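Here's the structure, in structure tokens; my notes come after.
For this depiction, one protein chain was excluded, whereas all remaining protein chains were kept in their positions.
Chain IDs A, B and C follow the sequence of writing; residue 1 opens each chain.
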Amino acid sequence: MSREASLNALRDRLRRFAAERDWQQFHTPKNLAMALSVESAELLEHFQWLTAEQSARLDAKTRRAVAEELADVLLYLTRLADVLDIDLLAAARVKLRLTQKSIRSPKPAATRANTASCRRCEL
Amino acid sequence: MSREASLNALRDRLRRFAAERDWQQFHTPKNLAMALSVESAELLEHFQWLTAEQSARLDAKTRRAVAEELADVLLYLTRLADVLDIDLLAAARVKLRLTQKSIRSPKPAATRANTASCRRCEL
Amino acid sequence: MSREASLNALRDRLRRFAAERDWQQFHTPKNLAMALSVESAELLEHFQWLTAEQSARLDAKTRRAVAEELADVLLYLTRLADVLDIDLLAAARVKLRLTQKSIRSPKPAATRANTASCRRCEL
Partner (left out) sequence: MSREASLNALRDRLRRFAAERDWQQFHTPKNLAMALSVESAELLEHFQWLTAEQSARLDAKTRRAVAEELADVLLYLTRLADVLDIDLLAAARVKLRLTQKSIRSPKPAATRANTASCRRCEL
């Protein structure tokens, strides 16, 4: 992965972008958390009337629109983490470790037996 | 940035995690987009009664909880992009280029003159 | 419908409730819109891993929890409309009239022909 491709490079670009426009005053954690929620819902909107199957084979136009919404979510997520001085990937690794500890063994028998429902198939 | 720290490594870990538990069947794009929205709202919840100023200086406990929610958003975002076979960082770079084209010049005078409001200070 | 049951009665109760606790200062439209979004997501959470079919036949415990989340959404919606001095039911009637004008004729043939998808089956 090139430096350009990394999350840190993205974070730095967004930081400059906001600074050049004097937007830091509007980029409060509260406002950025709202923007992140709004973008997540714009993503959700593309899926709201689709069946599970349809959601897995999007037409090219919807797929491009969805990719743009995914990007928007990542931009606000990166910007919010920066403003709060939180390291996103480090936080994700901490969280994954917690998740894996709490569901240590895959318990394949139990989990796989009940393929009809999934109360907690959470990351 | 070590390989371990990268988004690609995170994506691969989540992919294995889901495969080991036979969760692919539940990890449809529709369901993952819902989970992403739910996590964004859990993040939002921490800020809902705070003033802009309070949101910028969280106490240690809230900050840790917020970091965990940011992580959850990143996990579902990464997993959803993977299931859709979309390159998150590439999509973000495409989006940033579009944004910068549409607001090419920072127009500092105009933007800075009106510090009281911000209709479109969007990433 | 008794007076007690009406939306107006609910609005008045919430207004008193907030006044008695000096909460008007926190019940800004911005904060209440956030709370409404958070409650909508808590509702959504109950459905995120269910199939369409499962979502239509909830067990008794989930149904009670869902009813409580529906109530929370209504409470914040009513409170937000009150703070903005907007008549909810009047706004709903205006909106319905617009929707019905834009899709005047049910066009049963066209709509029913394509039962596999629904781009715009919106209220």
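Keep this in mind: a residue touches a chain if its C-beta (ideal position, glycine included) is under 8 Å from a C-beta of that chain, and two chains touch if they have at least 3 such contacts.
Everything numeric in this text was worked out from a predicted model, so none of it was measured.
Q: Thinking of the complex as a whole, which visible chains are touched by the chain that is not shown?
A: Even though it is not drawn, that chain still touches A, B, C.
Q: From the list B:Met34, B:Leu70 or B:Ala92, which touches the chain that is not on show?
A: Only one of B:Met34, B:Leu70 or B:Ala92 touches the chain omitted from view, namely B:Met34.
Q: Taking the entire complex into account, which one of B:Ala52, B:Ala65 or B:Leu96 touches the absent chain?
A: Residue touching the absent chain, from the options given: B:Ala52.
Q: Please identify, in ascending order, the residues of subunit A that touch the omitted chain?
A: Touching the missing chain: residues 26, 31, 34-35, 37-38, 40-42, 44-45, 47-49.
Q: Name every residue on subunit C in touch with the hidden partner chain.
A: The list for subunit C reads 1, 4-8, 10, 13-14, 17, 20-23, 25-31, 33-37, 40-41, 43-44, 46-47, 50-52, 55-56, 58, 63, 66-68, 70-81, 83-84, 86, 88-96, 100, 103, 106, 108, 111-112, 115, 118, 121-123.
Q: What does the interface between subunit B and the hidden chain look like in terms of residue numbers?
A: Spelled out for subunit B, the touching residues are 34, 37, 49-52, 54, 117-119, 121.
Just so we're on the same page, only the chains that are shown with their structure count from here on.
Q: If you list every residue number at the subunit A and subunit C contact, are more than half found on both copies (same) or fewer than half (different)?
A: same
Q: Which whole number of Å gives the spacing of the CA centres of subunit A and subunit B?
A: The mean C-alpha positions of subunit A and subunit B differ by 4 Å.
Q: Would you mind pulling out the distance in Å between where the CA atoms of subunit B average out and where those of subunit C do?
A: Chain centres of subunit B and subunit C, defined by C-alpha means, are spaced 26 Å apart.
Q: Please work out the Cα centroid separation of subunit A and subunit C, and write it as a whole number of Å.
A: Going by mean C-alpha positions, subunit A sits 26 Å from subunit C.
Q: Could you list which residues of subunit B touch at least two other chains?
A: Expected reply: 26, 31, 34-35, 37, 40-41, 44, 47.
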